[in-house]
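A single protein chain has been omitted; all remaining protein chains appear in their positions.
All chains are identified by letter, namely A, B and C, in their written order; residue positions are counted from 1 within each chain.
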């Protein structure tokens, strides 16, 4: 059994905690949260102890930590976990300050324990399926990729102000996904956006509607379009256009129900939110970390992947502000 | 050029006349209708002459006749055409009196000219496509067939009273289709029905909702369901279930348009009527007759096919009235 | 917390046991199986005790029992549970001997505890969705229902010999479902079948391919087609045709992946088996029993429902053997 401690007992913490409890080869030993009440409640429900401090966790015999606390604590906790020799599942992003991320990446250089950054969409069976189709040669060489990502409702303005903005908190999932799907790192990005959903988002210095084009070294092109608000639910889909065919990770309906009536066919639509759609990916991501800890050769989003996605986001933000394509500069701790 | 004369200048006559005029290797020489005005009008529009009588047509140099007049005239006109050595495209049914059909079939024995009975659904590309899939072995040996056929609106009660009823005027198309698809003749039929759409149909001695099961000599089973009224347009589809897979001739939407809105996906529905859906099959059926006349080896629904479909219908009607499965007795002019 | 004891630790027992353990308001106290090893193993995994005998369970403080043992033990265990005042989740069928089922139904007359018979398909969200559409009036009055049910592979011949045959073990799910969907009990059934999949099934006195038509008191008609083997996976779907529209519980694909290549669009197909498709319904059925025990007004398949489905199956078997429609005779313990 792999022993876990978990930081954070909020919405996403509850999901992760329940997944650890459900996993046949993992157990949740500790929960820590700056707010004692949620920590107590989650720990009681899952049969874990409340840790008095992160230090208690570093000193404990847990094998791994799951960092689901607020973003501004991720980097310090990652540092602590690295020093204590714990494996880590860290929710994204590592830190909004890219220099801080680099510093953590440098620290992690010496560590042999797996660190998984929570780009859980890599574990969606539809997305993984089209990746296999591309990598197996079924659709030939990739020439164009197209990603659509639309949230049903914009986040609170208070979140928009601290999240880094649409490209850094929403699109970033797809900066990771496009690298993972293509098997290569984009070299240039052009991003443009508009404030069409809520003027308050504009006043907060951000956009709510964005379109991007990225270029890969192979010459392949990638389009992303994002919105903060879709009237019809959570819409995420990917198209891979290759020299020998096209693979689609299609929209997933809530239920397979249709009504034929009058001149129309009315079918049940999409999920109400990203969570309903993506919830099963969290367990699979956790399972991947556990398998990696058990020695299995298994792919997962690493700290370097997390950093690269953020570097793409930084270039995209620069492009958005300057209205010109921006070269993406990568960085390696070595 | 193949010269045609046409009997009947009503709704379906106009379609056939225009198709003859459009065909590059056919021309319409004569139109005959018991009502002079529609005959004049159609002839003028298509550059043909009005024939004063059927006899004028039998005596003329036309190569073929298209019989699109009222059902009670079909058998006599077929007889006339056979005697005059003309090829024939005859709208179904040949005659509601099965003995009269047999008599015509006997007369046709000697004739070398093609006679096509208007089961034009055989020329629908979707249906033809799944037939090819079955006959090529792609889905293995046929085990179950399922046919759905629903008209948007019931016909006029006056028509119900003379048409022979739902099984003889609506389902008959599918009695032909199942033979053509399966490549074998069913040996038994169980039919049941109900009056759910309009009590007046029941008062006229007919049903408006019917379900049937037919058995093939191979053991394969066939289900048909028919309704006189579907709120959502014309619904016709076929499923072939075989030992190695299933082939579907799916519903055909009017347009490929969808709207994602709220909790639903609303797509444009089916055609408003059978004619909008099946219209292109008339030209293809005509073309098949013309090719047959030109000597091409080409399959088309023959007089024998027309008779067999009617014999299945007779057995089905008996089953409907007796509520027990009825053996189908075929008959051959030889 | 509702305390459960479970009979049976085989394949389906493991599923039920895990569901009880997962349910927030239930706990598994005992496991009993005639084979001690599987009982031990399941009990250990789920933190329950092994019961030495059914009597130990009747005498215990458990509130409910889950009967997932072999079919021939169901009736006795139900009797025992009724006498001991326990609520019951009983896998279908209650007993292959219909008189034995009636006897148990009579015994249950006095009991106030809920007895749920495992027709878990009632808890499938797609099927439940079209039922709501019908009952809300969205598609008008039901006129035709069509159910397709095909298993990927035939069961072992040893099972065919004791199961009561295709209509009693496969189609029976849909005898329950059609009553539940229509909201009325069919009055007549015509069933026909063939041996097309495996001659050994025929030698065992059964069919492997079946088509049925049932009539409802309202005049509505219902078609069912069943096969023991579908090359393309588990295929279950339902169509409700009403006076104002049609509702479909469509096939559910494994994943939403398509490849456009050459002249074809290749999409991922259906689930490998009924279990992969229906697995989530078991938890929902258990949850319904628990809610009923908690006093919630909630619908679930009762002992009477189980009996009625079996009475329809008996009539269907008689129809299959006599090749004529058979009236369905219901029976009530009162």
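Throughout what follows, contacts are C-beta pairs under 8 Å (C-beta built on N, C-alpha and C of every residue); 3 or more make two chains touch, one makes a residue touch a chain.
It should be emphasised that the depicted structure is a prediction, and the values quoted were computed from it without experimental measurement.
Although one chain is omitted from the display, it touches the following shown chains in the full assembly: A, B, C.
Contact with the chain not shown here comes from a single listed residue; of A:1, A:59, A:157 or A:244, that residue is A:244. Screening B:71, B:111 or B:126 for touch with the missing chain picks out B:126.
The chain omitted from view is touched by exactly one of A:196, A:272 or A:298, namely A:196.
The chain not displayed touches chain B at residues 125-126, 129-130, 133, 138-139, 244-252, 255-262, 268.
Residue-level contact of chain C with the missing chain is found at 230-233, 235, 253-254, 260-270.
Seen across the whole complex, the unshown chain contacts chain A at 140-141, 143-144, 146, 148, 150, 190, 192-197, 209-211, 213, 215, 219-221, 223, 225, 227, 229-232, 235, 241-246, 323-325.
Criterion: only the chains that are shown with their structure count from here on.
Distance between chain A and chain C, defined via averaged C-alpha coordinates, is recorded as 40 Å. Chain centres here are Cα averages; for chain B and chain C they lie 42 Å apart. Of all residues in chain A, those that touch two or more other chains are 260-262, 268.
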